[in-house]
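The complex appears here minus one protein chain, its other protein chains still in place.
Coming up: chain A.
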Amino acid sequence: MRYNIAMVSDFFYPQPGGIESHIYQLSSKLISLGHSVIIITHAHGSRVGVRYLTHGLKVYYVPFYVLYRESTFPSVFSFFPILRNILIREEIEIVHGHGSLSSLCLEAILHSRTMGLRTVFTDHSLFGFADPGSILGNKLLKFTLSDIGHVICVSHTCKENTVLRASLDPVTVSVIPNAVVASNFRPDPSKASSEYITIIVISRLYPNKGADLLTAVIPNICKIHPTVRFIIAGSGPREIDLEQMREKFQLQERVELVGSIRHEDVRDVMVKGHIYLHPTLTEAFGTVLVEAASCGLLVVTTKVGGIPEVLPSHMTIFSSPSEDSLTQSTLEAIKLIESKAVDTSKFHEQVKGMYGWHDVARRTENVYDIVAKIDNEPVIDRLKRYYGCGIWAGKLFVMCVVIDYLLLRFLEWLYPESGIDRVRKWPRRPIDKSLLAGENSESAKIESEDEDSGLGGTTATA
């Protein structure tokens, strides 16, 4: 079954980021599986209208007012007319939204359900339950996801979080991790120094990314190990603390701050190191960990969020989010590298078998198959779902949905479906069978791998 899919999110290129590259990679792999995919996002500056990317991936940049950190103004209804036009034009069957902070995505899911389309939502991040921002965000998420077809989360921890936040039935939530383009993260042992042990940190320097832990840990390690150097990429409000620490302990020679780097350059920084240090306090998945392991780095990370699920134990050293524990774990990693007790040269091949975008696209395809089978229920049952969202919120949400239906009727009268041109689809390439077969055999190998078998990633028993 081939579908016409619309990916909707506030987060898309040209702005850099994890969700952005996820959407791009997933879309292009879905296209190579034979689906037709478009992306709908808000306009970035002068980039307004329709653009084409590789393989005929079409992007609609809809002009919208950007409110905060690339999220559009939550206007609830104003997106409906243009969205309906695009969805009809492109004969969309499945609307797939990304990112729970994207109001564009949440609105699109609401309107698509009103139009009777199938919907999928991917959650990329973790949220708490206590602070006012989260409470409001969770209520909105609950509203939007009351009538969702299926939800995808990037890790099991993320699934637990989303199920609680939006009061979902866990069966309607699938876990499909992020992936990396392994060929972009090839190791290059010749780039790393043989005299020094180099520790790489690539992280935005925010408190929730563990920048304070990092500032505390570096002097401890430099004091114990005179042959250790640090390369820190990324910027943020805590950058100044790092600079002050560097001056206070006179580590200018040994701690290099390279500032924020583009995603394309991450690999070139990573291959200079032996160890990747990740001091974060919250993380849904941690793609950067997979990238680091793929570059052949031993990963030292705090055991928070979905991180424990991401990499096998022989590639990672876990620590608790405390200064002492993180120092100990890093020292342990340095010892392992110095004594060559761990063979990082095999990491790349192993990671390549674990995470691939083809695999993600195929699993996402399964989700599309599930939602395509769901029949649309009568409007009254849909309203009942929204009514259950809360004593006051439930009534408000029902009102919003009813207005949405009236708006749809009005739009059907104003811009009749017959008056909207249908686009010609980009010519489809035949599916590359050999590529898919290759992926299959790799995943079969991994299936039989045991977590505790150390370096036994290549033993195939299936």
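Keep this in mind: contacts are C-beta pairs under 8 Å (C-beta built on N, C-alpha and C of every residue); 3 or more make two chains touch, one makes a residue touch a chain; residues count from 1.
Criterion: contacts and distances are computed from a predicted model.
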**Q.** Among "Ribosome biogenesis protein WDR12 homolog", "Gpi16 subunit, GPI transamidase component", "Glutamyl-tRNA(Gln) amidotransferase subunit F, mitochondrial" or "Phosphatidylinositol N-acetylglucosaminyltransferase", UniProt-listed name of the chain not shown
**A.** "Phosphatidylinositol N-acetylglucosaminyltransferase"
Q.
I'm checking contacts with the chain that's been left out. Which of A:A6, A:V120, A:A182 or A:M354 qualifies?
A. A:M354
(Q) Going by the contact rule already stated, which one of A:Q15, A:S75 or A:S322 would touch the omitted chain in the full complex? (A) A:S322
Q.
Can you say which of A:A216, A:I334, A:A361 or A:L383 touches the chain missing from this structure?
A. A:A216
Q | Which of A:V59, A:A166, A:V310 or A:I337 contacts the chain that the document leaves out | A | A:V310
Q) What chain A residues would touch the chain not displayed? A) 126-130, 150, 155-158, 160-161, 163-164, 170-177, 208, 210, 212-213, 216, 281-282, 284-285, 302, 304-306, 308-312, 320-325, 354-355, 359, 363, 366-367, 370, 443, 446-447, 449, 451
